[in-house]
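Of the protein chains in this complex, one is absent; all others appear in place.
Up next, chain A:
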């Protein structure tokens, strides 16, 4: 039934809050609601974060619990999480949504003409 689990090394997408839209790796679980989280390659400092604002992705990294940031960074770069993430449909949908919101009037006209073709 459930395919993605909270585990050490699970890469999560932050859905709301000050770091909305960034990827982090779960380093340790603090209690039922919070995890110690670190995103060295996405600009998130090591901090506690509630599970509610995290959405689990398919990626898991290999590092021991409470590993320091350097280890997390190494694992992240070894797996090339940033590129893999950009290739997922999830990330592409987010990007498309952003582009649509930024469309100017001229762009909307061009899209309308393109759709008609």
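Note that in this section a residue touches a chain if its C-beta (ideal position, glycine included) is under 8 Å from a C-beta of that chain, and two chains touch if they have at least 3 such contacts; residues count from 1.
By our rule, contacts and distances are computed from a predicted model.
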Name per UniProt, for the chain absent here [options: "60S ribosomal protein L6", "Sorting nexin-2", "WD repeat-containing protein 73" or "Cytochrome c oxidase subunit"]: "60S ribosomal protein L6"
For chain A, which residues lie in contact with the unshown chain of the complex? 101-106, 109-110, 113
